[in-house]
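Complex shown without one protein chain; remaining protein chains in place.
And then chain A:
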């Protein structure tokens, strides 16, 4: 690991000012991804600004019914929170399907949003990778791509966002609040992560040096009727091959409203807007579910190794919506 300076931030403004002064510095929260990447020499920060002692905790129900989650809240605490379990089971389920008990006790909400791809070429500093070293090439496209993107990839990068929590937050239209030297600002989850395009080095649209302070989940009348399903190579403690976060509002067999987001298929959690549009007002039947997700996946461009994700996502979505339609 490359040597680095360490400082414990006392307040948000001070933490942001440090990164403004030293662009090679990084914030440290749970460290579950960053420390590992530093050990692999994928990340080589000059300085770590420890944000764990900042006042960024708490899960608060606001006057308008939204739930504000502090950026430092640990994944385990968020998953177990009674309000989250009742109002947004999809979020609890997504968190509980991720990592291990130990890692969930460490990982923060803010850090989880910023976790890097698990593409094997990105993680191996001896290999070319446009995300880690812009312009060096992407060996994944013709290489080991089984776990990588089928939607929204580019000729420069086919990495996926590997997380589960962000998929649920995308389905829930959450808003990410952050602080920069210019003051507070926010991004909706739909615009938080980005597609790789010709600059895969950037995972998100967060401005440089921004510190995530909280995540706001707006009220959702049918949020209680939501869930998360994840397909992976082993039954526990593995990244998704594909996952689905969904919420469904059905009356008399007709879909009034719904949310679908798909994970591990793109550089960002993929909100299935085409499928949602087709299903709003339609009967809640498996054949409609299947037609809708097939339309969504029409633009999928898989590699030979990950073409299995198309039928996998199709079955996951049909299965999850059918389960939600018949509680």
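Quick note on the criterion: a residue touches a chain if its C-beta (ideal position, glycine included) is under 8 Å from a C-beta of that chain, and two chains touch if they have at least 3 such contacts; residues count from 1.
Following the convention adopted for this analysis, contacts and distances are computed from a predicted model.
Missing chain, UniProt name from the options "Natural resistance-associated macrophage protein", "Electron transfer flavoprotein subunit beta", "Phenylalanine--tRNA ligase alpha subunit" or "2Fe-2S iron-sulfur cluster binding domain-containing protein": "2Fe-2S iron-sulfur cluster binding domain-containing protein".
The chain omitted from view is touched by exactly one of A:103, A:181 or A:307, namely A:103.
Summary of contacts with the chain left out: across A:89, A:162 or A:209, the touching residue is A:89.
Mapped onto chain A, the footprint of the missing chain covers residues 1, 3-6, 8, 28, 31-32, 35-36, 38-39, 48, 50, 52, 76, 79-80, 85-86, 89, 92-93, 96-97, 99-103, 105-106, 235-237.
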